[in-house]
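The complex is shown incomplete by one protein chain, all other protein chains being positioned as in the whole.
The block that comes next holds subunit A.
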Amino acid sequence: MGILEVKNVNKRFGGLQALGDVNLDIQENTVHAIIGPNGAGKSTLLNCLIGKLEPDTGSVTFDGQPVLGRKPHEINQMGISRVFQTPEIFNDLTVMENVLIPCFAKRDGAFRMHAVGSVASESDVMETAEKMLSDVNMLAKKDVHSGALSRGDKRRLEMAMCLVQEPKLLLLDEPTAGMARADTNNTIELLKEIKASRDITMVIIEHDMHVVFSLAQRITVLAQGTPLVEDTPEKIKGHPKVKEAYLGEAAA
């Protein structure tokens, strides 16, 4: 039994069957990529996993616990973090403050009223945040307004914000979308480092096959809302059904 189990998930938007009977079994400590042509339902699936969307039927279980019906913050507190397609960070705050917020969320839970002591006096949280920033090579920028960062730095900051919570599962929605080749390669290296340095399961949604084949251990191909095949990268590469799904899109 995997860490994340998706069973018979269906989702309709009006007349459109966005997800049809999706079954997934994601093993602990693997990097699992979900690929597929545009409109295959990849993002819909991811949104169902983090509580942004509620599927019409089916179940999602994480670590033996049901996920559906929970609020986004509850799902995060179970150990699922998400990196968005465009980096979602606190643009009005400094880099350090951006990392402090998930540190507090990790230590104190979804809500705690600590309104009198200063942030600076919380030395354990300050230390954790600084260590995380130095891990992603951003310590020098800790007082920079994060809205002023480059796209690549924003992505790294967002990863740092997710990782500082020590999630069991990291969901990445097209982590290299819109990046130049050099930035893409940096992101691949960063993700490899992250994977190598801790016990973490990753689910990546990606268009860029270079990224997928550099990272993934398992690949699921999604087409028209249904998983077509699930296999290792080597087998996926030559799979006729996969070629058909992609070529069919190109031909249409």
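In this section, a contact is a pair of C-beta atoms (placed from the backbone, for glycine too) under 8 Å apart; a residue touches a chain by one contact, two chains touch by 3 or more; residues count from 1.
Here, contacts and distances are computed from a predicted model.
This complex has a chain not shown, and the name its UniProt record holds, of "Sodium:proton antiporter", "ABC transporter permease", "Acyl-CoA dehydrogenase family protein" or "Tricarboxylic transport membrane protein", is "ABC transporter permease".
One of A:V116, A:A182 or A:A196 touches the chain omitted from the figure, and that residue is A:V116. Here one chain is not drawn; of A:E5, A:E97, A:D183 or A:D231, the residue touching it is A:E97. Touching the omitted chain from subunit A are residues 50, 71-73, 76-77, 81-82, 88-93, 97, 100-102, 104-106, 108-122, 125, 161, 165.
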